[in-house]
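A protein chain is absent from this complex, but the other protein chains hold their places.
The chains carry the letters A, B and C, assigned in the order they are written, with residues numbered from 1 in each.
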Amino acid sequence: MSDTTNATPAAAPDGAARDWTPDELMTVNAARALHGSRTCFVGIGLPSAAANLARRTSQPDLVLIYESGTLGSKPTRLPLSIGDGELADTADAVVSVPEIFNYWLQAGRIDVGFLGAAQVDRYANINTTVIDRGPDRPEGRLPGAGGAPEIAASCGKVLMVLRHSRRNFVERLDFVTTVGHGSGPGDRARLGLLGQGPVAVITDLGVLRPDPETAELVLTEIHPGVTVEQVTEATGWKLRVAGSVGVTEPPTQAELAALRALKSGGEPRA
Amino acid sequence: MSDTTNATPAAAPDGAARDWTPDELMTVNAARALHGSRTCFVGIGLPSAAANLARRTSQPDLVLIYESGTLGSKPTRLPLSIGDGELADTADAVVSVPEIFNYWLQAGRIDVGFLGAAQVDRYANINTTVIDRGPDRPEGRLPGAGGAPEIAASCGKVLMVLRHSRRNFVERLDFVTTVGHGSGPGDRARLGLLGQGPVAVITDLGVLRPDPETAELVLTEIHPGVTVEQVTEATGWKLRVAGSVGVTEPPTQAELAALRALKSGGEPRA
Amino acid sequence: MAEIRSLRDAVAGLIHDGDTVAMEGFTHLIPFAAAHEIIRQGITDLTLVRMTPDVIYDQLIGMGAARRLVFSWGGNPGVGSLHRFRDAVENGWPRPLELDEHSHAGMANRYVAGASRLPFAVLRGYRGSDLPKRSSTISTVTCPFTGEELAAVAAVNPDVTVIHAQRADRAGNVQLWGLVGVQKEAALAADRVLVTVEEIVDELEPMPDAVVLPSWTVSAVAHVPNGAHPSYAAGYTVRDNEFYQAWDPISRDRETFLAWMREHVLEAS
Partner (left out) sequence: MAEIRSLRDAVAGLIHDGDTVAMEGFTHLIPFAAAHEIIRQGITDLTLVRMTPDVIYDQLIGMGAARRLVFSWGGNPGVGSLHRFRDAVENGWPRPLELDEHSHAGMANRYVAGASRLPFAVLRGYRGSDLPKRSSTISTVTCPFTGEELAAVAAVNPDVTVIHAQRADRAGNVQLWGLVGVQKEAALAADRVLVTVEEIVDELEPMPDAVVLPSWTVSAVAHVPNGAHPSYAAGYTVRDNEFYQAWDPISRDRETFLAWMREHVLEAS
């Protein structure tokens, strides 16, 4: 997926001059969401940036696990791909790909799974397979499932991080690649999914969290300078908004410095 | 199992003085039976002695595979147990025990499996589990299956090596631990067993081989100085005898020297 | 026992039109040079199997070598789409491409079943996903002890598996290390195995986290230094991240792609 980046300070939603970009705030916020987690199954791109940032700031003991087979990687720069040699060189252990999926992920040992998505619906279900482009055109092809269905099924909880747009946040998925909360409360248990599923969808505009009663995503937090209307506008379904919507703490200087140092080795894209 | 050994030259069945023992001939003959095989799954004790002897004489490229997880072990002395460090130190690769059984044995990659037994019947089925000691006594306990059921199922063919006595060669097994030829021709195919099963039972008196038509073990070879009557006498069922019974070639000086050199590191027992 | 052969001879001898071919390497040790040789020899109608099709399969697909793809994630890692893969799936160019699509966990277990010579593998997977609706190689089994229903995936047993490794000895024993991916399983699942290596050595010094494939599990070894480029071989080469980024514009356009392949693959050797 080649997302358009939202990476210039000047492009901040309210036009105010800030020394951080919405993308940076999204990543910083995603890193903060790892607070209290011990182990994280990391997808490449935004999740990798956030997980590495967490390890560089508040969570030095966070164990990063990549589907390429590394347990406890400690890269000094952001890897472009999950196959970067540094992930293996700095790991506590390197295991085979079948082992990482069977003994480590499936076994429910990982606290947090970190996922991106092409399309997400109100129950945080994910499509990364195909896009319906209308009756006269062939389906648009996305990369496919990768590790996502089993990451979302087996991790203790799931964080999602993706940019906010009506193209990404849709009324109805064209294809369910990965189940978040299915069609609502109780669905995960009925399907036999182990973990609690998505607990936050962190975007460049704010944060959505599932309502504990209905499992539907609710806007609970907006980023500084963003309005609730901007978020509902960028969402393809009638987005529910929490009674009291918080405002994200801006990145601290320490967070920004750590993130930029990590990225100086090369900007990872989705 | 602690078999009584038949290890003194003076104890040769016909009382003739020879410079080799029936046990040595059994081992040498078992080693010869590996001719043309590339890979051998080795049990400890007599099979290990035979397989190592083959590697030291006519089959220098024979790949020895031990259930402890070693592929291509080249021990310089006979290991007492399948866990001897030298098996790992001299191996081409060391893998986990699940891997040796799933990827290597079960996959049908091994040409020959080499088994001992406590009891064997006319179809070369094996009992290593329990012995019926009569109605008033509890079952006698044997070590159990170990790798045998799947070795006999999955190797291209199976060689058995054990000492000949009515206690070992029985009319009816007290327990079927491991299937040789089941209840006769076609049984292996019906059970879905991959390899051709036992092709020879090599003892200290001679060699039994399954009749191609009936799958029943037939005496095809006796060792020098042994009579057909001695073998039928030592067999717990009415043993069929081939139309023409061969006589085993005695061990060559080279074979004997190699065997004794191997054993000088310690006599392995069952 | 592995024969040491030239890449050209090994590919010609082991890979035929219509074969099912797995070329593995999870971002590391990807056998690009062997793929280029397949393209040069015009081998076609292949069923290509690979967890992460990647630029290597974008090239094979774009050159029309494949009629079917078995996979779990088809992107240019860290960069974006595989344009030739998309063009084949969406527009049938240069020919239609059938898909059998899995998750990584499913594909990894298909190889495990293949290496174990079992007809299927069991996993806790695909629950609630639409993937099983589009694949005939995903089903379910019920645990005979607990009654739980679990996913079953059919074994993959390629005609040929092709991998790249750091080194082999003269007897054809192969050693690879670093991110070892699913290569052992892919090799042991196949009828024939071709390994390209950075180096042929007298003796394989043991290495941490190494996988060894004994010579008797390998059909042929070909000495192809840098044979994973733009992927890499830990200890020998580094990943050419710039190439992966450059591939995006090269592969976007059919003509640019064909011109690049002509210059860098067909007319090279």
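One rule holds for everything that comes next: contacts are C-beta pairs under 8 Å (C-beta built on N, C-alpha and C of every residue); 3 or more make two chains touch, one makes a residue touch a chain.
Here the structure is a predicted model, which is why all the values come from computation and not from measurement.
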item: Touching partners, among the displayed chains, of the absent chain; value: A, B, C
item: Option touching the unshown chain, where B:83, B:184 or B:236 are the choices; value: B:83
item: Residue of C:12, C:99, C:150 or C:258 touching the missing chain in the full complex; value: C:150
item: Hidden partner interface residues of subunit A, rising order; value: 38-39, 63, 71-72, 92-93, 102-103, 106-109
item: Footprint left on subunit C by the chain that the document does not show; value: 117-124, 137, 139-146, 148, 150, 152, 154, 206-210
item: Touch residues of subunit B, complete complex, unshown partner; value: 1-2, 44-45, 67-70, 79-85, 87-89, 93-94, 96-98, 101-102, 105-106, 129, 138-141, 143-150, 153-154, 175-179, 182, 187, 191-194, 266, 268-270
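Keep this in mind: only the chains that are shown with their structure count from here on.
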item: Between A-C and B-C, the pair with more C-beta contacts; value: A-C
item: Separation of subunit B from subunit C, taking each centre as the mean of its C-alpha atoms, in whole Å; value: 41
item: Rounded Å distance between subunit A and subunit C, as computed from the means of their C-alpha atoms; value: 28
item: Subunit B residues counted as touching two or more neighbouring chains; value: none
item: Residues within subunit C bordering two or more other chains; value: 184-185
